[in-house]
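Worksheet: the structure to be examined is printed underneath.
Yeah, one chain of the complex is gone here, protein chain that is, but the others are all in their spots.
Naming follows writing order (A and B), and every chain is counted from residue 1.
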Amino acid sequence: MIDPKELKYTKDDEWVRFEGDEAYVGITDYAQSELGDLVFVNLPEVDDEVVAGEPFGDVESVKAVADVFSPVSGVVLEINEDLLDDAALINNDPYGSWFIKVGSISACEDFMTAEEYDEYRG
Amino acid sequence: MGTFIPNTKEEQLKMLNEIGYKDFDDLFKVIPDAAKVKGELNLPDGMSEIEVARKVEGLAAKNTIFRSIFRGAGSYNHYVPSAVDAIANKEEFVTAYTPYQAEISQGILQSIFEYQTMIAEITGMDIANASMYDGASAAAEACWMCKDRRHSTFYVSGALDERILTVINTYSFGRGSKVVVIPTKDGETDKEALAKALADDKEAACFLMQYPNFYGIVEDAEELCKITHDGGAKFIMYCQPLALGALKSPGEVGADIAVGEGQPLGLGLEFGGPYLGFLSTKQENMRAIPGRLIGETVDTRGDRGFVLTIQAREQHIRREKASSNICSNEAWCALRAGIYLSTIGPKGFEDVAALCSSKAHYMADELEKIGMKKCFKGEFWNEFATTCPDADKLLAALEEKGILGGLKLCCGCCDAGCDTDCILWCCTELNSKEDIDEVIAIAKEVF
Partner (left out) sequence: MKLIFEKSIPGRGQDIFPACDVPVKLPAAPLREKKAHLPEISENEMGRHYTALAKRAHGVNDGFYPLGSCTMKHNPRINEKMAALPGFAKLHPLQPAHTVQGAHELIAELEKFLCEITGMAGVTFQPAAGAHGEFTGLLLIKAYHTDRGDTERNEIIVPDAAHGTNPASATMAGYKTIVIKSNENGTVDIDDLKAHLGPKTAGLMLTNPNTVGLFDPNIMEITKLVHEAGGLCYYDGANLNAVIGIVRPADIGFDVIHMNLHKTFSTPHGGGGPGSGPCAYKDFLAPFAPGLVCKDGENYERAEKSIGNLTGFYGNFLVMVKAYTYLLTIGKEVYTLAQNAVLNANYMQEKLKDIYPIAFDTTCMHEFVIGLDPIYRKTHVSALDVAKALLDYGIHPPTIYFPLIVHEALMIEPTETETKETLDEAITAFREIYDRIFNAPESVQMAPQTTPVLRLDDTKAAREPHLRFDFE
């Protein structure tokens, strides 16, 4: 499994991509394959606060639901509305399917590099 | 005693021994002695089927079956077509459970899918769920559907049946949501009071009205809907389903959610239960719907089939984050409703609504002629309140003739300010002109 090298990873299987002061958050390929076919995603609203290490939304498969944790503390600037219409995008392209864009970042989780994450889930 | 255990004592002992236990005491030794019942329970000796039937029939015989019923107030004496009992009592329907295993449960699943379609159709809404416990609990769940982080106050009409209000209050007690009753004016929701209450409250989640309301009045639903939406809240209509054969449907009114008591759809009076809560809504509220939903899909051959779907909303998956805890519902009652609506069809649906309305209007006119005036001026469908010089006396006289008269309204329970007793009357398609005339004749004799 090769993960894009520029991303950071959490032990809860989220990835984060920093662009300047802002961060995009999604779930890893490992997470989507463990969850199976996703059918729906619950996202926060724009302007909601998110806290590092706490759930900000969840993903639903047919028979399970899993929290998605925020790797950073901050404020939601944007949500990926495409996912609300088609959760399968996450299965098809986990690293292209960001859930939320976070700004005013005040804290971060401990991140792993791609190599460390590969090792962790290898 | 009677028993439904097939194995004989000898067979049981043999099975016990075969798997390494001496006897039942040995099998049950995993339960600490201190936890066990000492001796026998204080219950009667078991009985044979004949003895049981004799005893239970004896209890049934102590109850009065009225040959003519003019009482509604939440439980309606509509006709149940013969086909409903004959079909619903098929044991495959009766003895199955929730259709978890779709391939072996297509019959149950399809019947509920058809029911969901019919409920959506009669209420004029997009989608309906697979059923709720009863109308009152469906109303409470509908209010909770409207709650979000910013909207938490539930407004309900003062002309709502108090029994339903009580259930909404009970459902709100646990989570501490506020329920506010909008006062009535002439037996109807005070529109100005509603508009003001909503204008003053940024946290208003919903307004729930009854249609027709407890006093039988068909309120101006469109106006109430507009006021509610202008006030930033969702509009819930609690409906008598058979009234929708005549009245503008919740969908046409613009309601967000329609709920109600499905008992008129092929269920008897049954001393209050089991009944059938129905709930339908707009497509956009799909994920907030409590309870089971049946959806269409295909099998590996591409053939159409049905499954329980969008289950991740529900308690068995979402657990403490589920919006409702409902698990068992009233599927068999929903089956009855589906058979009922298939039996009467679109024409019967209109006919029965017209019959109920016509009988009630005839009765109201006849009562008026003998001085029992309508308490409220509002339009009504099949229930209406009238004054009565002495309700107890009239109802007793009717009872003597095997007639269940209307429901005596307790003093001060409405805003009519009548200086006499009041009675809430109800007519259905089962009340013939002759039956109504008989009531009038008895009333004439009494007063």
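By definition in this document, contacts are C-beta pairs under 8 Å (C-beta built on N, C-alpha and C of every residue); 3 or more make two chains touch, one makes a residue touch a chain.
Just so you know, these numbers come straight off a predicted model, no measurement behind them.
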Would you list the chains present here that the left-out chain is in contact with? A, B
Of B:154, B:207 or B:380, which sits in contact with the chain we cannot see? B:380
Determine and list the chain A residues touching the chain excluded from the picture. 37, 39-40, 60, 62-63, 86-88
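Heads up, the rule we're going with is that only the chains that are shown with their structure count from here on.
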As a quick test, compute the distance in whole Å between the mean CA positions of chain A and chain B. 44
Contact footprint of chain B on chain A as seen in their complex: 39-40, 58, 60-65
Interface with chain A, chain B side, in the complex: residues 287, 310-312, 317-318, 321
